[in-house]
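A single protein chain has been omitted from the complex, and every remaining protein chain is retained in its original position.
Labels for the chains are A and B, by order of writing; each one numbers its residues from 1.
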Amino acid sequence: MSRGSLSADLNELMQEVNRLNPGSSLKLNDSIVCTIYSRAEEITGGIVLRRGKPKFDWDKKLDDVITSRVFGFPSMLLLLAVIFWITVAGANIPSEMMATAFFWGQERLTALLHWLHAPAWVNGFFVEGIYRCLAWVVSVMLPPMAIFFPCFTLLEDMGYLPRIAFNLDNLFKKAGTHGKQSLTMSMGFGCNAAGVIACRIIESPRERLIAMLTNNFVPCNGRFPTLIALAGLLVMGMATSLSASFIVVGVVLTGIMTTLVVSWLLSKTLLKGVPSSFTLELPPYRKPQLGRIITRSIFDRTLFVLRRAVLVAAPAGAVIWLLANVHIGGVSILAHGANWLHPFGQLLGMDGYILMAFLLGLPANEIVIPILLMSYMATGTMIELDSLEALRQLFVAEHGWTWLTAVCMMLFSLLHYPCGTTLWTIFKESGSLKWTALAALIPLGIAVIVCFVLAQSARLLGWV
Amino acid sequence: MGNRQLDNQADKIISLYDLPVGRSATVSSIQAEGIIRRRMLDLGLVPGTRVEALRISPAGDPKAYRIRGAVIAFRKEEAYQILINL
Partner (left out) sequence: MIALAGNPNTGKSTVFNALTGLNQHTGNWPGKTVLRAAGRFIHHGLTFKLIDLPGTYSLMANSVEEQLARDFLCFERPDATVVVLDATCMERNLNLALQVLETTPRVVLCVNLIDEAERKKIYIDYRALAVKLGVPVVPTSARNGTGLDRLVENISGVATGRIETKPYIIQYKEEIEEAVRRLEPKLKKLVGDAFNTRWLALRLLDKDQAVIAAVEQWLARQDDPAAGMAEVILA
């Protein structure tokens, strides 16, 4: 065989191809596809027999409700609300049980270190720092995820999800993106990192990036506790949980609106382009398979996200403990930082401690409030307050919070950068440092502007 | 123009988007080019294929069609590029 000549042979062959099919005049693809389909038709005609219609067309009846003008949107909202309710209500008890168990473990660990005559900082760094942060993230994150993801996978398995995209696509089309973004957003309610992974279902790279960059505007399970606590704080006095839930719903809707507006802006500027072609299959509804739902949601989603969160939270626990316990001139580094950030926090309607908590809460959003409590009370370890009244006492009476502080903190929590786990996921999925940086900077910019404008106008108008 | 349309009443050609919900028709041609054309063909939208308009999204667009046993939704922009014989 003559070496080095094979590629030349191929060139010769391609010239022959050009002679045989000049200017693609054979319309080969059209012709081939048509032929294959007509053969498929013939074969099917010969072997498939239909004996009458089925008695009842479930798919049609279900779709008549789920995608109807009247019930389409309300049924979707209702379903989402029910899933939230199941998640929040169902997660409380296991979360508490896990927290108790972890706390018990912490005492044992401390006792063990004491028995070993380990220096105090070892206990502080490893137990109060790393262990406690891990315990916190796991006990707050795991139960809601272990409930939310199976619910979501159930809807996926039944074939419901494409209907959401079908119902909402027009909104996303107007924002220059794909209807499937509604699914990645729904997933984001569970966890933004999972939502970012879900963006794989969007084919066009441009639309996928937009969906990834805006996913953090839907509040995830980690931020809901913060939002709920702050909403509860706002309506204290009226003390109805109903009005608190209205506030949370309002925050969620603000997030969805922000997603659409930012998606629109991105598709007009950084990620310019026309919407890609849209084809969406609405598969028949199927009876869900429980075994598959559990394995898929627990192994592929819950544990996957948890593993990444743990990898981020452990070093974070160490850093936070160091910042809270290394003192310079009698004041912890944390407090120095908070003092330094204070003027900036004031401009945004908050204070230095809140900003510091958001900064240190980067690894996982669920630790923002615990860090804030820790720094307000100067305890050195993350703590939890058991009642809303105690929270109000600390925030309002001792640290001068107003309604504006709570609202700004809610908006900042909704809008600010995605958590470390999500950013890491964005980097893995996009493979680009630039887009990962933008995924943090764009939301941060928006959060700063929104809080600034709100705080300044509220003060100017004398509302506070 | 008006007259010619009347003459051809028997095999009037309209876009898939204009097919009313509940009605069926056969594909006459695909106007799209490139990758979109190839994808539409892959979905089975070859000339002569029966399509039925099934439902409209509550937001007004897209519409869902039954094509060779599967339910596929197209946005207005795509459905305009598919011509059908009513």
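To be clear about the criterion, contacts are C-beta pairs under 8 Å (C-beta built on N, C-alpha and C of every residue); 3 or more make two chains touch, one makes a residue touch a chain.
Note that the coordinates shown come from a computational prediction; the quantities given were computed from them, not determined experimentally.
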Omitted chain's touching partners, listed by label: A, B
Given A:Q289, A:Q393, A:S432 or A:S457, the one touching the chain that is not displayed: A:Q289
Residues in subunit A touching the chain absent from view: 1, 3-7, 9-10, 13-14, 16-17, 20-21, 24, 26, 28-29, 31-33, 35-37, 39-41, 43-44, 46-54, 159, 200, 203, 281, 283-284, 287, 289, 292, 300, 429
Contacts of subunit B with the absent chain, listed as residue ranges: 35, 38-39, 42-44, 68-70
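One rule holds in what follows: only the chains that are shown with their structure count from here on.
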Subunit A and subunit B: spacing of chain centres that average the CA atoms, whole Å: 38
For the subunit B and subunit A complex, residues of the former touching the latter: 32, 35-36, 38-44, 46-49, 54-55, 57-62, 64, 68, 70-75, 77-78
Complex contact set, residues of subunit A against subunit B: 29-30, 33-34, 37-38, 59, 63-64, 67-69, 72-73, 166-171, 173, 179, 275, 277-284
